[in-house]
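The other protein chains are all here in position, but one chain of the complex has been omitted.
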Amino acid sequence: MQHSAAAQQLTPEGWLPPPPLPHHYDDRVSHANAVRFGMWLFLGTEVLLFAGVFTGYFTFRAYFPEAFDQAARHLSLFLGTLNTFLLLTSSLTVALAHHNAERGKNHNAFWLLVVSVLMGGGFLVIKGIEYHEKFVEHALPGKFFNFAEITAPGGPVFYVVYFFATGLHALHVIVGMSLLTWVAVRAWRKEFSPTYYAPLENAGLYWHLVDLVWIFLYPLLYLV
Amino acid sequence: MNELLRQMLFLPEQASTFALDVDHLHYFVIIVTTFASAAVGLVAIAFFWKYRQRRPNQATPMVNPTAGFEVAVITIPLAIFLLWFFIGFRDFVKLSSPPPDAMDVYVMGKQWMWKFAYPEGPSSVGVLHVPANRPVRLLITSRDVIHSVFIPAFRVKMDAQPGRYTETWFTATVPGRYQLLCTEYCGAQHSKMWGEVVVMAPEAFDEWIKDQQRGMVTRQDVLADEDQVNLQGDLREMGKRVAIDQGCLRCHSVNDAVYGSEQHIGPTWVDLYQRPTKLDNGTEIIADEAYLTESMMDPNAKIVAGYTAVMPSYQGKLSGPETAALVEYIKSLRSDRIRQASVKGPLYEPVR
Partner (left out) sequence: MSQSASTAQVAVAPAGAQLELPKKHYLNDGTTIRSWLLTVDHKRIAIMYLVGTTFGLLLGGIFAMVLRLELLTPGPTIIEALTYNRMFTLHGLVMIFMFMIPAIPGVFGNFFLPIMLGAKDVAFPKWNLTSYYVYLAGAALMLWGLITGGADTGWTFYTPYSTTTTTNIAPVMLGVFVIGFSSILTGLNFIVTIHTLRAPGVTWFKMPLFVWAIYGTSIIQVLATPVIGLTTLLVAAEHTFGFGFFDPARGGDPILFQHLFWFYSHPAVYIMVLPAMGVISEAICAFSRKNIFGYSMIAMSSLGIAFVGFFAWGHHLFTSGQSAFDAGAFAAISMLVGVFTAIKIFNWVGTLYKGAISFTAPFAYICGFLFFLVFGGMTGIALATVSLDVHWQDTYFVVAHFHFIMVGAVIMGFLTALHYWFPKMFGRKYPENWGLLAAGLIVLGFNATFIPQFLLGNAGMPRRYYEYPERFAALNVASTAGASLLAFGFIIIAIYLAIALFNGEVAGRNPWGSRGYEWDTPSPPPTENFDHPVDHTRIPHDYTDTEDVATVSHAT
């Protein structure tokens, strides 16, 4: 990462020269390809992580269909849809930021990233509101469950799945927001150019995965 | 031949019909394995000698396999493995399909003992009596963590899972006493969680069952090892505390002297265990452990006649041991009242 930004001169096009190529790569293109490939592999591992959670969801849904039905009706469809809208839009702004960074338009990229991070923050706030509701109602996992509205057996299990899935997802949202913030700072410093935009692209890929996981969670939990 | 191989391989005696089938396949597999390893080993040793390095920097030809070689190396092992698979799977399907006339025995594992119960009556801790030459089906469950029923002499094994029943079956062939071992790690005393299977001649077994049912044998079968922990006393105490903590006593009474015989919100627990109970749909059931447990987890499944369905489900609020403790507590609540005999004949009292 560039630490000598102050000492670096902007190129005539308005961005910083790219950082030096690591010695074991032949050219910038192959380095960018390697980094992108590595990111896709890492996203693969995240997909498998969530696959386990979804396995649990489907297993318990098969065991306790009525409880899952009842519990789903007690989730706020409005808040869930709002969250979906926030994440989808933030994915769009991230993609636009990537588009701008590819052309060296760091200023635009920066503000698009800021909007994305704010939307991520909004997502977390709404999730917090939903969690708070659950705590108040005692609609909680395992031994803390005491929600009279769910009469069929399996209520505690639904909330185990719900809290684990959305909690793990929220953790990834926080990580994604941190990555986007870091890349936004670098955009502010005008580091991205047509020959160097891999960090933003990869942070964007991560954010798209976070969005994708939610796209699966939302219908399974809310739209049951 | 069978006996020779059995002893060479340290296999236990073959005391069930299944054991013979399993051992025959075992011999087949082990003999082929030994031959294959020996063949590979001998060929390798021959090559070490014949192709030892004779000069420094000795050159060697580029040798690559023919397509035929590779095809052979794939198809022959695959054919052998699949042959074993088919024989083994066929035997496994047999093991998973108890015959319809099999005698049922309920097996319950809990830390760290085995309880056996026959549908018509007797139950015991640690010793399972079965008749020879008749199929016996084991219906196995666990009270707490996963255990596993293993009877080496029968070549039979099945896990005991909490929350569900698993089943397996066997036909014992040789009368005698055989060890039963727990073979899924279950905690501190896992390696002492043993039982004994007593195979009796069919007539002797029928006599024994009748004896049990007459109530003439009142002592529990126990293992010679007296170190078996008697958990029942502690469980009752725990059950009492759980009943208070979970609010059961708001609706169920445990003391006739206080409440008399007037109806409370829920059925009284006094003399509840094994009480013939009429349900609101007209059927009558005996309030056994299964019913008590079910009522805690899914109370609306069976509503006692004359009561309203207001009991909440305790699933998720009670752990396995707590449920077991409550059942033991309920079982201990007996009054001095003379019990009514069932219309169906003498009501058997299970050996406690």
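Per-chain residue numbering starts at 1, and chain names A and B are given in the order in which the chains are listed.
One rule holds in what follows: contacts are C-beta pairs under 8 Å (C-beta built on N, C-alpha and C of every residue); 3 or more make two chains touch, one makes a residue touch a chain.
A quick note: this is a predicted structure, and the numbers were derived from the prediction, not measured.
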Only one of B:V127, B:L181, B:L249 or B:V304 touches the unshown chain, namely B:L181
Of A:R28, A:R73 or A:K143, which one is in contact with the hidden chain? A:K143
Contacting the left-out chain in the complete assembly, out of B:V105, B:V125, B:M158 or B:A172: B:M158
With the missing chain put back, which residues of subunit B would touch it? List them for me. 9-12, 21-22, 25-26, 29-30, 32-33, 36-37, 40-41, 43-44, 47-48, 51-65, 69-70, 73-74, 77-78, 81-82, 84-85, 87-93, 95-96, 144-146, 148, 150, 152-153, 155-159, 161-164, 166-167, 179, 181-192, 194, 315-316, 318-323
In the complete complex, the non-displayed chain touches which residues of subunit A? 22-25, 30, 33-35, 37-38, 41-42, 44-46, 48-49, 51-53, 55-56, 59-60, 63-64, 141-144, 153-154, 156-157, 160-161, 164, 168
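Just so we're on the same page, only the chains that are shown with their structure count from here on.
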Taking each chain's mean CA coordinate, subunit A and subunit B are separated, in whole Å, by 47
In their shared complex, subunit A is touched by residues of subunit B numbered 297-298, 300, 312-313, 315-317, 319
List the residues on subunit A that touch subunit B in their complex, please. 142-143, 145-146, 148, 151, 153-157
